[in-house]
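Report on one structure; see the data block that follows.
A protein chain is absent from this complex, but the other protein chains hold their places.
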Amino acid sequence: MKMMPCPLNGLRNISEFVYGGEVTDMPDHTTCSDREWAEYVFYTDNQIQVVTEWWLHAPSSYWFIAERHTGSDEILRTYDPSERFTERVDFEQTEDNTTTGGGSGS
Amino acid sequence: MAFSLLKYGLRKDYPFAHKPDLPIAGELKSHYDVVIIGGGGHGVAIAYYLAKYHGITNVAVLEKGYLGGGNTARNTAVIRSNYLTSEGVRFYKASVNLFERLSNEFDFNIMYSQRGQLTLAHTDATVRAFRQRAEVNRHFGGRTELIDPPAIRELVPGLNMHPGHLPVLKGLWHRDGATARHDAVAWGYARGATQRGAELHQLTEVTDVLVDKGRAIGVDTNRGRVKCGCIVQAVAGHSSLLAAKAGFRMPIITYPLQAMVTQPVKPFLDPLVSSSALHCYVQQTSRGEIVFGGGSDPYPLYNSRSTLELKESLIASAVEMFPFMAKLRLMRQWAGITDMTADYSPIMGLSPVENYYLDAGWGTWGFKATPICGQTMAELVASGGKVPELIAPFAMDRFDSFRQVNEMGATAASH
Partner (left out) sequence: MSDPTSMLPDQHPRRSLAWRVWAASTQSLAVKSEGLVVQQAGENDSAMAERCGLIDLTVLERTGFRGRQAAEHLESLDLPVPDAPNRAAVGTQGETVLRLSARELWVLSAAEDDGQHVRRMANQPLPTKDCYALYCQHSHAWLVLAGRYRAAVMAKLCGVDLRESAFPVGHIAQTSVARSNAIVVHHQWGRQPVFSLFCDSASADYLWEALLDAMAEFEGGPVGLAALV
């Protein structure tokens, strides 16, 4: 079975991990256009190359980052997200989006 | 009879001159009206309908490998129209209708066999979704109904009615469900297209797409430069790679999809059977082999390797459904590279580049759409970019305006 080195748990079977998508920069959802948001949500490079991705080690609920080649499936490096994200990201609640998501009865 | 046999047997010039089914294409011309990239079922079907209905024959189909050697050869040949959305059902129903008369049209047996497809529901939520699918299908003229366990037992006597400890509550019985020889579909279209004047160039790889002021004007290939009036890309699992050459990104992620086939056994299974919860579909081919497959691989990759873990889980599911399969031996296993869209519907129509048309995002549902896709794409090309109504919902820019056509539930592991 293919193995993946988890930064927390060591080398484990690939079946213990869940793919979480590419690491990309999120546009500011309060100011970006629909097109920019669609670009972020749906569009991908999807090339044969080394990609930087989120992965989850499911038994420990631990998210980390992996660099992997999408042609050879070789995993080049895995590391803790703290190497890349040093600050907590908080989403500000704006006036106009506090009312969205309510049902017809609200 | 005996005399004429002797007569022709002794003659050098047999009166029925042998014509090759596929003429060998010569040198590439410097210009074509239409260049179709990808010589799979879809590519040659577009060429076929361009020639047949629109009289456009100055067409080159460029294939980097050989005819129908990609996903056309790797899919598990399921033909059905029991989707969920009205856009999806209408489109695939038109495809089923074309498939039904394809052998006659080609004068070439594609071994179309309408045995019906049965999808098993194991939860109340699935039963509800199936009821909706049956209704939508019937509305568009498909033959789909919900059936009860006794009817299921009658249709599929060998089925375990508690696979994986999940009860079989209902079945979505789709009488129009069918299978066909996938290679023959590609061959039939290729023969029809080339006989009408289109050229099929195998071992011809497109290395670059030439774009001038936002318009596609030609391609570079390993055999030289070709100018053209317009380009259609129909490259299955390589859509994003080719689109990058034309200078744009697509809403696609590429995953491998694995399938396998057992040794042949006596006929025991007429319909195509799949389980919604076990993510497994099983069918017996006309040769007696049992073909089975499941969902896509769990992460993106451009590599058609097979993995042990997927095989193990897929076999476990197949054996749950048909316990006697535990005694069978696997003969072959393989993988195809599939371009998945976020809503599990295809991408057809215009692209950000003018005169560059898309036939992409076919994920795990491409084979069944071959005829209708060929017909509508040909219409699009021949009209110079007027999108036929049937495929308008599948435009790539539906993602920009968040108008997805959600077929996830109707696609997963049913193919």
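Letters A and B mark the chains as written, and numbering starts fresh at 1 in each.
We adopt the following convention: contacts are C-beta pairs under 8 Å (C-beta built on N, C-alpha and C of every residue); 3 or more make two chains touch, one makes a residue touch a chain.
Model, not experiment: these values are computed from the prediction.
Student: Among the chains you can see, which ones touch the chain that has been omitted?
Tutor: A
Student: For a quick check of understanding: of A:9, A:47 or A:72, which residue touches the chain that isn't displayed?
Tutor: Selected residue, touching the omitted chain: A:9.
Student: Where does chain A touch the missing chain, residue by residue?
Tutor: That gives, for chain A, the contact residues 1, 8-9, 12-13, 15-16, 57-60, 62.
One rule holds in what follows: only the chains that are shown with their structure count from here on.
Student: Could you work out how far the Cα centre of chain A sits from that of chain B, in whole Å?
Tutor: So the centroids are 31 Å from each other.
Student: Over in the complex, which chain B residues touch chain A? Could you list them?
Tutor: These residues of chain B touch chain A: 240-241, 244, 249-254, 298-303, 305, 307-309, 342, 399-402.
Student: For a test of understanding, state which residues of chain A touch chain B in their complex under the given definition.
Tutor: Interface residues on the chain A side: 1-2, 13-15, 18-19, 34-35, 38-39, 41-48, 70-73.
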